[in-house]
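All protein chains of the complex are present and in place, except for one that has been dropped.
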Amino acid sequence: MKNLMEHMGVEPGRLQFSWISSAESTKFVDVVTKVTESVKALGPNTNYVKKSAAKV
Amino acid sequence: MKVIKIDKNTWAGGIDSLRSGYRLFGPVMQGDAHDYKELTSDETPDLAYTNTRLSPKSVVFPQSEPMFTYSLDESDPEHHLLKDAPKDYSPRAVIGMRPCDAKALALVRMNFDTEEYRDPFWMNSYEATTFVGLACDNPCETCFCTSAGCGPYHEEGLDVLLSDCGDAYVAKALTEKGETFLAAAGWAAEGDASVFEPKKAEAEAKITCKVDSSNLRDKSSLALYDAPFWKELSFACINCGTCTYTCPTCWCFDIQDENKGNEGVRMRNWDSCMTSLFTLHGSGHNPRDQKHQRFRQRFMHKLKYFVDKYDKGLMCVGCGRCVQQCPANIDIRSICNKMNGYEAAS
Amino acid sequence: MESYIGKIREISERLLNDGTVECVVGFRKGTVALTNEPCMITNANDAEALVWDENCRLNLANYITGRKEKIAIIAKGCDSRNIVNHIIENKISREQLVIIGVPCKGMVDKNNPEQLQANCATCTHRNPVIYDELCADLVEEQKDVDRYEDVRKVEAMDTQEKWAFFEDLLSGCTRCYACKNACPLCYCPTCFVDESQPQWVGKGTDPIDIRTYHFLRAYHCSGRCTDCGACEAACPQNIKMRNFTKKLEKDCFDLYGWEAGLTVDQRPPLDSFKLDDPEKFIM
Partner (left out) sequence: MQNPYKAYPVRIDDIQVATADKTLRTFKFVFLNPEDEEKFAYKVGQFAELSIPGQGEIPIGIASSPSEKGFVMFTVFRTGKVTAHLHNMKVGDIMGIRGPLGNWYPIEDLEGKNIVIIGAGFAFTTLRSTIKYLLEPENRKRFGRLDVIYGARNPGMILYKDELVEWEKRDDINLNLTVDGTDDPDWKYHTGFVPTITETQAPQGDDDTYAILCGPPMMLKFTKPVLDKLGYKADHIIMSLENRMKCGIGMCGRCNIGKELVCKDGPVFTLDKLNEMPEEDQ
């Protein structure tokens, strides 16, 4: 999943996967924090935006 | 009507003069084939093509086109009201289109310009456009325009017809719009009207592929519909939209709302009778659920329903694009011949 | 090729005459150059119409999906692998089929008949992997071909270059869906592009919608794609959409050592679980 997204030009780090059991609350917090940080660091994705609807 | 001679060394200059008054469209090499596009200020139409992959119908009828805009923001006093999408209907010209494609648009007009309703998007674009044709001196193997009520020098739907005469184009102004266009380009030298007839005869003679549609008008629509050959003929068809999108006379469309946050656009997009979704009812029932039904619809529409509805011949101009591009080699020429020759067992 | 055709006709005629099958799915001569038309014959007398040459690009497995009758099907290497896929995915049963294998030396490029179609040039399964009859001796498989040169070329690009590469790749796409309709894997009764609740992808020609269609389709084919090239052969705009599917094909090979459609005896990696599955992507 991740590989093709990166292969077609989505920045590494924008798409992340994790496996968290419902009992692993601390892991959930850690993962969410980490993902948020890495996505924030990348900034908004300007590629994956519809242009035509925005333009009109 | 006037006949003008355009020396090829005045061609680029003339095109440049036209840019201020027209949005220009023309065939340009894109990737590995010619297609129509709006010309940038440094582009001239490339007239050294045999046929474009897609027809110029998109100049009048873009594949995706905004119809209305709206706001979903309830704090906006005009929320949920449809507003006209911004449009540019200033004069435009398609330069170097094939006569078959111009005739195709004239046929499609019958769908969009009716007694009861007038499609403003299609009609405004159509009326804003000057159609400058380039006669077809070297038709393709798949061309059968002369069997489809058309021809390499056909004038219907065109405002100007150009014929390539070596170091010059001879231009026949067919309408007032066409004369205005030629004048705006600054082309005024008188041309020799007599070049057209022999060139026309020569070009027509090159089209050896003949399709017989002469009996279709008098055939029973029901008998053709119930003919036993549809399943067999449609076997190879993969039900893609290639034939419908590439066809200059196919006009079917879909209407879709596209939202982005609280703003949205009501769009219309080309659609295709080849897809099952095209006719799927809300109830789940689908009158054209099967491949052969959709296949039959396409050919019956082009070769029979249209013929009956308007009595203006086929809804096909013989451009041959569907024949060339069909991934499965579905050939409208053989299907037309088959329908034309079909006699229902009594 | 003449001997192939003779044998195909002979076998087909026999199978229809003795009632082994009700129909034969093959190709007949096309009406334009460099094309043949898939066809189904039910009468032994029509076996004369069957042909075979290097223009049989479409994958005939696409034409037997969900059929009920007993069918003989002409199958080159990739067609046979997709027949295996069909059997695994319950789209047809092995018992229904008589597979007439065609050892294949590759199809020619429809736009450049001087050379082989791109996927054929690096094909390592030219012989049918499953068959009941053969219309010629098996051919030698290509060895030492670099199957993934094109994938690595894109892998070497930086993110923006990759984005631009695919933007350019898809620029002519009209969403005619010839690629998915020519693909034997794309048999879903309702494709995700046609769903409205929820609507996964817009219907217009916005580049994002076009891209979403192509990469999502590729995902749906991962672990199943045999790189038969029918998608590219069908595309009227000559879009090289194998750049999507092949990346996933390579990943499946690298991660699981898997090539789709080689055997009916093993479940594909993406519909089975193993304790030692690599899970590099999970953080």
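Some points to look at:
Labels for the chains are A, B and C, by order of writing; each one numbers its residues from 1.
FYI, a contact is a pair of C-beta atoms (placed from the backbone, for glycine too) under 8 Å apart; a residue touches a chain by one contact, two chains touch by 3 or more.
No experiment lies behind these values; they were computed from the predicted model shown.
Here the chain not displayed is in touch, across the complete complex, with B, C.
Residue C:Ser196 is the one among C:Ser3, C:Gln115, C:Ser171 or C:Ser196 that touches the chain not shown.
Considering B:Lys5, B:Lys206 or B:His301, the position touching the chain not shown turns out to be B:His301 (whole complex). Contact with the omitted chain, checked across B:Ala33, B:Leu47, B:Ala106 or B:Leu280, is made by B:Leu280.
The chain not shown here is touched by just one of B:Ala12, B:Ala48 or B:Leu81, and that residue is B:Leu81.
Looking at chain C, the residues touching the absent chain are 196-197, 199. The omitted chain makes contact with chain B at the following residues, 67-68, 70, 72, 79-82, 84, 111-112, 114, 116-121, 221-222, 225-226, 251-257, 259, 264, 266, 271, 273, 278-283, 285, 287-288, 293, 297, 300-301, 304-306, 308-309.
The rule is simple: only the chains that are shown with their structure count from here on.
Distance from the chain A centre to the chain C centre is 32 Å, each centre being the mean of its Cα atoms. One finds 44 Å separating the Cα centroids of chain A and chain B. Residue positions of chain C touching 2 or more other chains: 202, 204-206.
Each of residues 50, 52-53 in chain A touches at least two other chains. Residues of chain B that touch chain C in their complex: 30-33, 35, 53-54, 63-64, 141-142, 232, 235-236, 238-242, 244-246, 254, 256, 258, 267, 269-270, 272, 275-277, 323-325, 327-331, 333-334. Within the complex formed with chain B, the residues of chain C that make contact are 30-33, 35-40, 58, 62-63, 111, 171-172, 174-178, 181-182, 194, 202-206, 233-238. Here chain C touches chain A in the complex through residues 151, 154-155, 159-166, 202, 204-209, 211, 215, 218-219, 222, 244, 247-248, 251, 281-283, going by the rule given at the top.
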